[in-house]
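What you see is the complex with one protein chain gone and the rest in place.
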């Protein structure tokens, strides 16, 4: 199968009539995603591309079309509210592409999303794709091919780079997931790793991290304990300058952690094969799948 | 046994050094309640009545004394915060005596109390008493006697009146509970009725209602469905003038409900024996316990 | 505490709710000035804490300042449901195309602020609710998250089709919610929420009630209380921290606790008497309260007997006894007093009363029977 999106995904696009929303909605439609509805307040009753009904509210869309998954392209000032709207309307999987959402907006609505039992992917993420089945977000469909490698990444375009390497070498993907790099996100590495571990159609996992924070170290510890499938990893930012300090508090919270070296060491300790450059993914995955 | 308070109740008094708090704490102590701590911020380290240690915070009290039940006598402006403090400190049963708490304060903290898994009784209630075991609140201990009739009431002094009638006629009580009459309360009739129904040491229940709202009708419906023990009921306010209307909204919310006649009818329909006056409780309980 | 319409308008206006500019006046001359400033037809509205003002003649149209003055002269001083009109609000007459209803109330059941909205607004909203409840749409707001944008939009979509009107109404609900929460309201209503023939959405009338428990910490709101618009005996009672409601009988009741007070009135009736009032001296004990209670009750000439029914809990019966003794020393009480006391510090109380030659009963039924008999004997 795949994780999070599959053949029963019924997608509603929030912000379907906006510049980015309409552009990517066309691409998602072209890819064959089962897009059942769009939402733009004030444009209820229209049809997008002459086939997708547009509603004023997500609640209307869910009631009329049975949508179960949403993808959000609304501007940053309204995006957190759009996430809450989707969760309140009973959407169980929400993908928020929007970049630049105030962090406190997200901190305020995340507990609501959790209480409603919804899963949020993002924000500020490229979404995800289950090649050949459904594309939800902005990952270019043409670089993907169906297969049995699961991919999870904190970044957008770096994900594409690695997926592209895999596809060009005939290594297909079960699902490719971009979790986004914002301070407050709905789905983290561990959530995705657990889903891949449980997915019978994923044989190996590629995990793309970055410098900063300790999410990669936590994911490595999770992998050591709970993931039996082979994992290949990458950390971007080995040559990046140290980030600006966020007062004393930033230093106190993060301590000395967050460097590429520390993360790579954690990966190695957890038995993850570490790529030195994106193109290494092919060799390493091939090796790990052989053993 | 009893409900809510029993031999394992370890009580902390919030506001133990105030006028009402100290007066009633002495009475609770005299009754034999296992009062393990008091809390008054700024008075940590003192001893109340030379034996009960006073702490600055409920968390300190819980850590040092293993308190599991709290009773609150702090002034109205701080009382909702005191409830939240108790819940956050891990107190599982909180009794709030304070009258005059702003309703929105309670509306804001109730979800917190629920999330913490605590039960709140009140506010603006007389508390409860398990005769011979523990008194938590302000119900006069001398009017109670141990036995097998459970009592629940929306009002304070009316409860005493009825308990007094029972005691004078040698009908003992398992637990007497005053739930309070505020718009937002932590424990309602149904919660208490369910507890009495489940309590092997309660044989019959006395329920004291008032005009206004629909809680008594809902309780009656609950009794018809879930309570097999005999119930005797009273509704105060048969001759009271109708309450002031709260705008159109008040009329829309409550519709035509809330009169004594309607409540008495609901009681009768649910098989509850209805007292015409407080003194009737003795005759009715005796009758119902015979059958 | 109910606010006057003009006070509610000020709170809503400060929050940005669109409404017509008006003015409040206590004299007909002031009304003339306001109507002149506004120009055109105005509405003169009595500011009283009573529903059905319009039907009672307290709301009138006036085409000219002179007519407004004339109308105001009639309304000012008028009595509506027992309350004298002291002030009027003067606003431009609106060209109304439709009337909606928006109400927000603290709901006991959900324990949350509850929105009720209907596109069938106006003075008959209660009839709409009773006969066609499906026309009232409800939403309980979770105070942890506040009124979320999709919720206000969802409510507004129940009222309007035009999206400019939808957005305007949604914004007003957010403003109404913020006024409600920021001022500790128990009720906030806009009725009608009107559209004008040129498509604008406006609040034409507003009603706000503040939770009395907020007033101690909000002197700004407490200052809005208009005592001239209240029943004098109730003002006195409130100042003494007593809950008092005047009734038609002759047995004056002084009870601690609302439930017991009602049960006492019921028992007076049960034994053939008629209660003169509901009076709850409340929980915390304070001899001064008893003195004030006696003052209020003895001021009512129809009272023939005073019945105390005190069951001590947080109220200490000795405090009540002391209050009775103090009161009878401060002023002469010519009426018979029947006292029933039991509970906290009962022994001390009985001693105090016996010290001045008064007797305390222990049984409620007996005390009520005695009081009823005395009231009948006095007739």
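Labels for the chains are A, B and C, by order of writing; each one numbers its residues from 1.
Methods note: a contact is a pair of C-beta atoms (placed from the backbone, for glycine too) under 8 Å apart; a residue touches a chain by one contact, two chains touch by 3 or more.
Note that the coordinates shown come from a computational prediction; the quantities given were computed from them, not determined experimentally.
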Shown chains touched by the chain that is not drawn here: A, B, C
Among A:51, A:248 or A:290, residue touching the chain not depicted: A:248
Options A:54, A:97, A:152 or A:223, residue touching the unrepresented chain: A:97
Omitted-chain contact residue, chosen from A:184, A:232, A:270 or A:284: A:184
Chain not shown, touching residues in chain A: 20, 23-24, 27, 76-77, 97, 99-104, 106-108, 110-111, 126, 138-140, 143, 153-161, 164, 181, 183-184, 208, 210-211, 213-215, 234, 236-241, 245-253, 255-256, 276-279
For chain B, residues in touch with the removed chain: 41-42, 56-59, 78, 81-82, 84-85, 88-89, 108-109, 111-112
Chain C residues touching the omitted chain (full complex): 144-145
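In this text, only the chains that are shown with their structure count from here on.
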Chain contact graph, described as a line, ring, star, complete graph or other shape: line
Chain separated most widely from chain C, comparing mean CA positions: A
Intercentroid distance (Cα basis), chain B paired with chain A, Å: 50
Between chain B and chain C, centroid-to-centroid distance (C-alpha), Å: 27
Per-residue multi-chain contacts in chain B, two or more chains: none
Per-residue overlap in chain C, given as positions that touch at least 2 other chains: 144
